[in-house]
Each structure stands twice: as structure tokens, then as C-alpha cells.
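Only a single protein chain was left out; the remaining protein chains are all shown in position.
Naming follows writing order (A and B), and every chain is counted from residue 1.
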Amino acid sequence: MTPALAVRISAHPFFAALTDTQLAALAQDGMAATFTAGERLFDEGGIADRFWLIEQGSIALDMRVPGRGDQIVETLGAGTVLGWSWLNPPYRWHFGAMARLATTAIAFDASSVRRRCDADPAFGYAALRSFTPVIIERLQATRLRLLDLYAAPSQVRQAETQPTDA
Amino acid sequence: MTGQGTARSPPAEPAATAPAVPCFYRVISRREDTSDTVTLELTEPARPSHLIPAFAPGQFAMLTAFGVGEVPISVSGLGDNGGGRARRLEHTLRAVGAVTRALHAAQPGSLIGVRGPFGTSWDVTSAAGRDIVIVAGGIGLAPLRSVVLTALADRPSYGRIVLLVGARTPDDLLYAGELERWRRDGVEVAVTVDRADTGWSGAVGLVTALIEPARLAPGNSVAFVCGPDIMMRFTADALAARGIPVHRIRVSLERNMRCGAGWCGHCQLGPLLVCRDGPVVGYDRAAALMRVREL
Partner (left out) sequence: MPPNQDSGRQPSDPAVVVDADRLPALFDALHGRGYTVAGPTVRDGAIVVAELASAAELPFGWGVETEAGRYRLRERSDTAAFGHSAGPQSWKSVLHPSRARLWSADRVTGTAEAGETGERPRYALLGVRPCDVRAVGILDQVLTGGRHADPVYRGRRDGAFIIAVECTEPGATCFCTSMGGGPGAESGFDLAMTELADSGGHRFVVRAGTPAGAEVLADVPSRAADDATIRRASTAVNEAADRMGRTMPAQGLPQLLADSRGSPHWDDVASRCLTCGNCTMVCPTCFCTTTEDVTDLTGDHAERWRVWDSCFALDFSYLHGGSVRTSGQSRYRQWISHKLGTWHDQFGSSGCVGCGRCIAWCPVGIDITQEVSALASLQDAAATAAEPDRPAATDGSGP
């Protein structure tokens, strides 16, 4: 841990629910990370042993779909958190991730953070309170994308009404 | 004018003069933007039956496909407003029904009926001295293009100009070439798509994800939002959460219109007649109405 890292972590609104003590504890599990454009962070199925707070740059979440190649699901930018699979067993990545641009981030040791959560429930609750809003917002956004709102009427199955042309 | 003091009334928006009868303009150019969207440039006829006043950004015309029917389409560019008349009009439209398919297919030289201008404007100049944030979803970028062009035509009057664009896929992105030019002219442009193909190197995700990282001073910003109803609601809520006051968030509503002039009753949204009290409406007024199911 370096004091500089703790400062970098506290600069992010993401961990606003943590007290200074909790932030300092978390910082012990953190380390600076950089990625070059095109560098892969992890692949689907790999062990989810860390998560990242993205400070600058852009990361693409993807999945290799047979016949389609690597399909990008979503891109994540500065200020967001990458990686939830460390929260739930079997702690394996469900998607892959690749840096779109040169990216700087803070990486956290997932099993260490998990041990801290188990040992200190207050810390664990604060950590979860940081993650759940992000998860909820991304789920909502994904559901809105599923509605395919920008589609033309002919591209979407309509409700049963008598159409008049317009 | 009456010397009654210094109270300044808001500038009157241009209004149609012979509102029920179209003036037939000619198509002078047709550009295919995406697989189902075209941009048409229309010119005033040599001897117009009556004059159509100049359109303000945000206003719409009722466009007639000869013998087929009529639809409301917002202006998507500044056109040529010399002498206070609509000498040249620009409209981007999508083929979704019989009338829009006919308009979409209109070749240079063909006639298109124009009635207008109708409705409220974006009132871009009221944002002078502030940051402008424009959020467009899908075909919603078309009515917002005139906001960008108006602001760029008088760049020093405005603070930051931020344009956030959401499109269905990279192929559905409108005005892709112009986005680059706007970046060079001082607009901060961020684009995202709902679904990417392998050639896309930009952001993938909902357009609301672009709001948090955007550089602007929310307390001194005016927001202009256009797109599908639900997208406008979530976007406006996200802008409000970022700190932009709801009365400075403007949405462009859409409803069925059979006249554009306040006579046919079709375009009601609760107390609003969208053709007369809109289409541009402050989110402080629109928010509650947009939330009522089947209103």
C-alpha cells in the first residue's frame, strides 16, 4: 500500500460509502494497473481473482460467440468499476475484457477483499453498498437496450392494433 | 413598443400564415443516411402560392406526399431563411409507413407539400452564456442537429457544447461525417451504440452512460433531449440527477397529428396540445405527463 493509492481510491465517488478507515483497509488490497490498447484483461471462464476501478481509458466486455467472433457487450469508461464475478462462487469470469484504449486503473485482490468482508461485516456491507447501485443501474440500462427503442416499427413485433399509415 | 416599461416579452415563434393549404416545394437533393433514413432538401417554388415563414430549430412542418398523405417532420437543419421565409428546408425522415415511405422515395425534382412552421422551438439562444448538453437517441438526432448548427453559428455566445449520441448499431448512426467536423469546430462529441458489430471501435451501451463522464457545469447548463419517449425520460432523469435543473431540460414530444395547427385534437398529452404547446416542452412540465400510462 502506498499513501498515493489511498488518495487515488478516495478520489472516486464509487467508494463514497466507505469510512476513511475502511478506505485505508481497502487500499491495502489495491495496486496500480495499466493496460495498453488491445491488451486483454481476462477471458471468459478464467478465475475472477480481482476487480478494477477504471481511472482513465475504456474497457470492452465481450464474449466469443461461435460464428460471430468476439461480440462486444458493453464498454466501460473512467470512474466505473469492472468485475463482479468475484462476489459470487464459483468466482469465474462470465465475460471477457479487453482494453479499447490505453487504460489506467486500480486493481484489487478479490480473495483478500472477500476475507476482509467476512472478518468485518461493517466493511462488507459498505463494500456491497458500493456495488449494488452500479449493478442495478447497469441492469436497468441493459433492459432498456433490450427494448430496442431505436428500432423501426417494422423491426419490432407490434401490439394488436389496426394500423393507419403515417 | 407601447413605452410601458422595460418588460421584455419572449420572442414570438414563427407561425404558419395559410395554415391549412400546402405550398408545394421541390426536392433539390436527396441523401441516404442509413438503410431506412434520408435527408431531403426542399426549395421554395419559383412562384409560391403563398409564403411559408422561416422555421426556427425545433419546429416542424406537415409534409405532404402528393396523393398519399401528410406527416409531421421536424426541421433537421437551418435551411435558408432569407427574408424571413423558408426558402430552403432540410428534413431527415425515416420510412415507417405509407406517407414516410413515399417521402423517403422522393427524387430530386419531385413535389412535396409543406405546411408550417408549427410548434415551439428549442429556443437555443436562451442558453447563451451557459453550457449546452444535447442528448440524442436514434432518429432523435435529426431535430437536434439544428441545435448544434445554431450554437456553432454563434460559438462565442455559449459555454461548452456537449453532444451525446445513442444509436441502435453503427450502421444506424446519422450524420457520421459531420460528427467529426463538429468535434473540430468545438463540440465535445461522444457516441455509443446499443449493439456493436466487429468494426466498431467506439463505446457500447445506453446513451445515459455518457452523461456522468461528460464535462459540464450542471448548474449552468441547458439540456436538449430528443429520441423515443422512454429514452427521453431516462435521459432527462439522469441529467436531473447530474444536477441540471428540470426547467432547463427540454424534450421534444411526439404524438399523432392530423393538422399541426391545434384543430384536430389528435396530439393531446393531457393538458398539452403537442403541436401548439410543444413539441419542445420543459421537462418540469412534461415529466409527470410522460409517466402516466396510456395518457
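Please note the rule applied: a contact is a pair of C-beta atoms (placed from the backbone, for glycine too) under 8 Å apart; a residue touches a chain by one contact, two chains touch by 3 or more.
Predicted, not measured: the structure shown is a model, and the values here were computed from it.
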Visible chains that the absent chain touches, using the contact criterion stated earlier: A, B
Contact residue for the chain not shown (choose from B:R184, B:R215 or B:R293): B:R293
Residue among B:V27, B:L40 or B:V96 that touches the chain left out of view: B:V96
Residues of subunit B in contact with the chain not shown: 15-16, 18-24, 26, 45, 49, 64, 66-70, 96, 111, 113, 228, 254-256, 258-259, 261-266, 268, 270-273, 276, 292-295
Subunit A residues touching the omitted chain (full complex): 153-154, 156, 158-159, 161-164, 166
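Just so it is clear, only the chains that are shown with their structure count from here on.
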Separation of subunit A from subunit B, taking each centre as the mean of its C-alpha atoms, in whole Å: 34
Of subunit A, residues touching subunit B in the complex: 58, 60, 68-79, 100, 141-142, 144-145, 147-154, 163-166
In the complex with subunit A, residue positions of subunit B that touch it: 36, 69, 71, 94-100, 137-139, 166-168, 172, 192, 194-196, 198, 200-206, 208-209, 212-213, 227-228, 230-231, 234, 256
